[in-house]
Structure formats: structure tokens, C-alpha cells
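Subset of chains shown; positions unchanged.
As written, the chain order gives the labels A and B, with residue 1 at the start of each chain.
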Amino acid sequence: MQRPSGRQPDQMRDVRITRNYTKHAEGSVLVEFGDTKVICNASAEDGVPRFMRGEGRGWITAEYGMLPRSTGTRMGREAARGKQGGRTVEIQRLIGRSLRAAVDLEALGEVTITIDCDVIQADGGTRTASITGACVALADAINSLKAAGKVKGEPLARMIASISVGIYEGEAVLDLDYPEDSNAETDMNIVMGNDGGMIEIQGTAEGEPFTEEEFGKMLVLAKKGIAELNELQLAALAE
Amino acid sequence: MQRPSGRQPDQMRDVRITRNYTKHAEGSVLVEFGDTKVICNASAEDGVPRFMRGEGRGWITAEYGMLPRSTGTRMGREAARGKQGGRTVEIQRLIGRSLRAAVDLEALGEVTITIDCDVIQADGGTRTASITGACVALADAINSLKAAGKVKGEPLARMIASISVGIYEGEAVLDLDYPEDSNAETDMNIVMGNDGGMIEIQGTAEGEPFTEEEFGKMLVLAKKGIAELNELQLAALAE
């Protein structure tokens, strides 16, 4: 088996995390997984949605979008079509749910942090890059709340990161790029915390079902990838 | 640990599969997982969506809905609000993707089968009940195509079923009902084929992350549940 990129089965693409990418957001990160590039902006606002008011807990939510020409052929602009597609909805729900697992909502208090993940250039793995970059933007937004004295305890419960694994030409591989993703037999996205806890597992057999053994191999790769991503996140935050 | 229903941790609710539930659809099933009741109608139509025309392959798609008062308090009707909610979109994508893994689309030929899963009464596990019932409706629809001579080979590659597992009060349990689902620490939905292959795994930590050990326990329960559901499906089809 030869990966289209020439990478080893357990080798991630080059990952770069650039903080303070835009100037307005409380947290703003450009995350790159190889040619996949996503801007993750975290916006903190006082108050929570109506259904949570008065409970003293905060809220984390996420939205996801792709620039129309982030992909090989131009996709219609969702704002012009008047609705978000099913894939978009599915991804932004995953991002929001995952990030809520990174935060102690009680400690956050009645503040809403909205994470916008906008894909500038797509080459596979946009959802895993989004989650990984968004957690850094979230950490920055929380730090800005703490600096402003709006938050007293420590709302950041853990750093989370996400990576894809899959079965490509019969073999388990880490961090699928677009040529792999579009031909993989199985595609799995995993979100884990830097404490080793599992937050989300979403595995899908694209064609034939996969076996428990294959699942086990993918899990090993995923844990390796998440650990590397956690290090990169912490290094970025330490800069 | 005491389950609200008094069930054993590895005990599913009573499951009933009623075929030919309505008279118009090529396949029509009422599936009940305890108090969760879903009508699954499979409609077969000649032709495939534009992007697949001329390739000689069929298509399976699914839509999901809940009657506004299938739940404890009335939800707004999606048709009246003018859009399907994010949860609805996520579930119907899961149902469609899972069922496509049950079918050999080449053998189906240029036919589209649309599965409508409409929840009449909800008590947790509507997506797993939907997938389990829908596969029986799908089998009936395929049989009607075969009886009509529209299909020659065998498009049904395998029967699939789905069950939820979770961590409730620290223990792994099978087939969560609503009181469990709304309090579980972790919720996982699994789709498997009757050949033992894995088709979808979607695990979510609602609060704290879960461990690999917990994951392993849940997987054991899920496989037990799927096996029981497969038997019930085959028994229903044999009637």
C-alpha cells in the first residue's frame, strides 16, 4: 500500500496552528492540516440562550462553513441558497458538542462562546482540523475573559483535539487527505481530551462493513495522532 | 445501579416489528422499542438523482420526522417552521448512510428507494428503532421489486440493525429509554450487519469523557443487542 501523499500509515500531515489570525475575535486561529486550512474564531458574549437563563451556566456553540471555492469545483454558497446543507449541520453540531466537553460550563458563568470554523481551503479532514484549531481559539477566548475579570475559576476543563483515521486499500492510516478520504473503505473521526478521555467516536463504513480488529488498529493510530496534536496545541498556547 | 425501567443492564426493551402497517408503501413497518414507536415506509421509484444517472446503480435515501406531540411536550412542526432542525438532519443522514450499507447498489439498478421514518411516539432510541425497522421495510420493498421483475439479482447484501448503549450511573447499559438517555454520561449508537460487520459507531460523551474500557463494555452489550434484533427482523420477514 502506497499513500497518495507518500506518507507512512501512522504519519500525520504537517500541522500548523497560528494564533491571533484576525484582530477582532477574542480567540482567532488559523489551523492547517497540510493543505486543509480553517479559520477558527471564538467570540465571547455576555448572556446565554433563553432556555438556559438564570441557571448560572455558560454555553458553547459552533458554526461551520466552507468558502464556495475552498474545494476543487465551486459549491453553491449556502447563504445564497438560503439554507445550510445536511453535511454542514452535522459537522457544526459535532464541533459544538465536542468543545462543550472541553469546558466546565458552571465555571464559565452566563457567557456564550460561539466558535466559527470557516474553511478557506479544503483537502480532507476539515472537521478534525476545525475541532483542533477551535479548542486553541476557545482557550484564548477564555483567557481574555479571565484577563477581563469576567470569569473567576478555570472554565477550561481540558484541551481536546480530533483526528481522522480510516481503512485505505485495506490498511489503517492516520489523517486522511482528500484523495484518501474519497476512496477509503472506512472513515472514522475521533475526538479525545489531553487527559486521554474519549469524547466522540464517529466511524462509518463507506462500502463494506469493518471489523473489530480494523477498529482496534484505527484506534491505536488515532490515539497517537491526538497526542501529537495536543502537543502542538500546547506549544502554540505557550508562544 | 437500578435502571428506571427495572431492566437488567444487558436487557433490551420489548421489540415488535409489524409489517404491512400501511397499505400504499412498497414496504411498511411499525417498529416498537418499548414505548418508542416509528412508522418506516419504503417507497421504490424508477430512476435515480441527476448526479447518478446513466451509471446503472441505484440509490437509497432516508427522511426522518417526529409528530409534534410524539414527545412529552409539544415540539414545533418542522413543516410549519420552514426547516428541518439540526438533530433531524443528522439522524436522517445516519439512517440513509446505514441503509446504503445494506444494499448492493449495482444489483439494485437505476431505482431509488426512499425510507421515511416517522416517530409516532418517542421514548428514547428513535434513531436505532428507525434503522432496525427501516431495514425490514427495505427488504419488503426490494422483494416487491423482485416480484415485479424490475430487479434480477439480489440487491439486499445484508440485514442491518441498530441499538444504543450508554454509561448510566457508572455502568454500561443496553437500549436506553428516555429517562436513561437524558441522564446518561455517554451515549453510543451502533449499526451492524447480520454478518457481524460494523457499519456505524457514534459515541458521544455527554459530560465527562469515557474510557476505552467503558467503550469495550458498551461494545459487548451492543453486539448482544444487535444479534437479538437481527433474529427479530428475520422472524418478522419469515411471517
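Criterion: contacts are C-beta pairs under 8 Å (C-beta built on N, C-alpha and C of every residue); 3 or more make two chains touch, one makes a residue touch a chain.
Just so you know, these numbers come straight off a predicted model, no measurement behind them.
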Worksheet entry | Subunit count for the whole complex, all chains sharing one sequence, 2 displayed | 6
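In this section, only the chains that are shown with their structure count from here on.
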Item to complete: Mind checking the centre-to-centre distance between chain A and chain B? Centres are C-alpha means, answer in whole Å.
Response: 27
Worksheet entry | chain B-facing residues of chain A, complex | 83, 86-87, 89-90, 92-93, 97, 101, 158, 188, 192-193, 195-205, 207-212, 215, 219
